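Only one protein chain is missing; all other protein chains are in place.
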Amino acid sequence: MTCLLRRLHRIPLSNLGRRCASTFQYLDVEHSENGYSTLKLNRKPVNSFNLEFMNEILEVIDNVEKMPESRGLIITSAHKVFSAGLDLTELYNPEQDKSRQERLNTFWSTFQELSLRLYQTPLITIAAINGAAPAGGCALSLNCDYRMMADGKFTIGLNETQVGLAAPFWLCQLFISVVGHRNAEKYLTLGTLLKPQDALKVGMIDEVVPAEELMSSAAKEMEKWLKIPELGRVKTKELLRREYVNDFVRLRGDDLKGFTGLVNNPLLQKTLGNYFKALQKKT
Amino acid sequence: MTCLLRRLHRIPLSNLGRRCASTFQYLDVEHSENGYSTLKLNRKPVNSFNLEFMNEILEVIDNVEKMPESRGLIITSAHKVFSAGLDLTELYNPEQDKSRQERLNTFWSTFQELSLRLYQTPLITIAAINGAAPAGGCALSLNCDYRMMADGKFTIGLNETQVGLAAPFWLCQLFISVVGHRNAEKYLTLGTLLKPQDALKVGMIDEVVPAEELMSSAAKEMEKWLKIPELGRVKTKELLRREYVNDFVRLRGDDLKGFTGLVNNPLLQKTLGNYFKALQKKT
Partner (left out) sequence: MTCLLRRLHRIPLSNLGRRCASTFQYLDVEHSENGYSTLKLNRKPVNSFNLEFMNEILEVIDNVEKMPESRGLIITSAHKVFSAGLDLTELYNPEQDKSRQERLNTFWSTFQELSLRLYQTPLITIAAINGAAPAGGCALSLNCDYRMMADGKFTIGLNETQVGLAAPFWLCQLFISVVGHRNAEKYLTLGTLLKPQDALKVGMIDEVVPAEELMSSAAKEMEKWLKIPELGRVKTKELLRREYVNDFVRLRGDDLKGFTGLVNNPLLQKTLGNYFKALQKKT
């Protein structure tokens, strides 16, 4: 809450502690004069989450939370795919040596941390989804306060089962809170990806806009949220997300064990191997 | 459960213990011969909840529960506003003296108690919403079994954040149970007020009827509910609301502390002060 209080009281903060936007390897960051920042994911070709990419996003959240002049964050992609989710090469053949297993542990802990931090930030968070958002890409948007999606021939959803994986319990719970238990169960089990208009119907996203209006619409929505007095808004967000966060934190260790166990299962490695072969053939 | 058993076995009850309806300062109470009572909120101009008003409503719930000839309660307004919610003057400048702080404590405890009692009563409860129902007015209706609203140019919703407040966790949870987590989050954060037809679409209310038919429609709906064998109906209500009630009771003390802390925050007092000034200008 320290940074919230600092912002509420408008304590100016030296910029010295912050890394200049241009020094990020995978991200473009812009600060608007209207009181919010924009984060453009830029790890080509599909913004897949490797460890370094996630650490950079975490750093941006930290930085913007500390800026008294920025109270919101719009997350979008710098190119045509919002995000394809986890970088599956991080999961492939981890048993080869000890440092690979350690990286697997750190990789998953960081994905947990990123989700928790984004879900709990006092910043107003809007996902401006300008392209495909399967699996982790969808997860990133689910952690935001509002999801706006460009209309187009791409899809969104949690399709983990299609590649042999299972979404972790906390992502399941998050999805349930957005689309309801029944829909979550059906979509998660079948790994369903939905077109923007269908995603809108079940509440997976909040709004569909023409692609060329996405960023201006996101800015307008942000201005609406910025008008709400901050103390009550942040308190409300905290109250509504508290139970989920408590469960997540309590079961975080078990989830790490479960995930690494699943990844080390030979059946999963075989499924992943086949998946990579199929990808190579395509390219 | 004592009063339920008494009612189930139709043990007659002397009227001596009950206060005559006409002695209430802020309420009109009528007992129908068809097995239910009607409570008309009558604290002009907008039925805002001060301590005494809430204590009177609590007394009516007690009384009707003890009446073997009454198994339901329709709640409506005696005039054109259903209820504007909490009387904000109860929250303004509480730090002035010790008795003000004590009243603030009692005020919030009584609002908690009223919500718990109304939500748990074995009576069939129908809110016949005949006018605007923001904040606490909406909360009152959410504690009922059924919400019927007159069509008209007024709105319903939990707009606490608009005046700088945050709805307490238990009201958030109640709202979630009615409109789902996603809608609850969006509406609570932005403090959204909905027109009757829009409130109907998201399930915030169960039915919209022409204003002139509101009371007759509420009576018809009550008759439908009165036909259900009581033992199973009351048991079902208890089972469905048990978990919520347990959480509420467990965290009641924390909520009281959190609320009085928020009210004593200078930022909130400033927001309230501005709100009162704006109101005065209007009048």
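Residue numbering begins at 1 within each chain, and the chains themselves are lettered A and B in the order written.
The definition used in the following text is that a contact is a pair of C-beta atoms (placed from the backbone, for glycine too) under 8 Å apart; a residue touches a chain by one contact, two chains touch by 3 or more.
Note that the coordinates shown come from a computational prediction; the quantities given were computed from them, not determined experimentally.
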Touching residue (missing chain; options A:M67, A:L188 or A:L239): A:L188
Sole residue of B:K80, B:K224 or B:K277 that reaches the chain not shown, by the stated touch rule: B:K224
Residue of B:K235, B:K257 or B:K277 in touch with the missing chain, whole complex considered: B:K235
Footprint left on subunit A by the chain that the document does not show: 160-169, 172, 176, 180-186, 188-191, 262, 265, 267-268, 271
Subunit B residues touching the omitted chain (full complex): 8, 145-146, 176-180, 203, 206, 224-225, 228-229, 231-233, 235-237, 239-240, 242
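Keep this in mind: only the chains that are shown with their structure count from here on.
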Between subunit A and subunit B, centroid-to-centroid distance (C-alpha), Å: 38
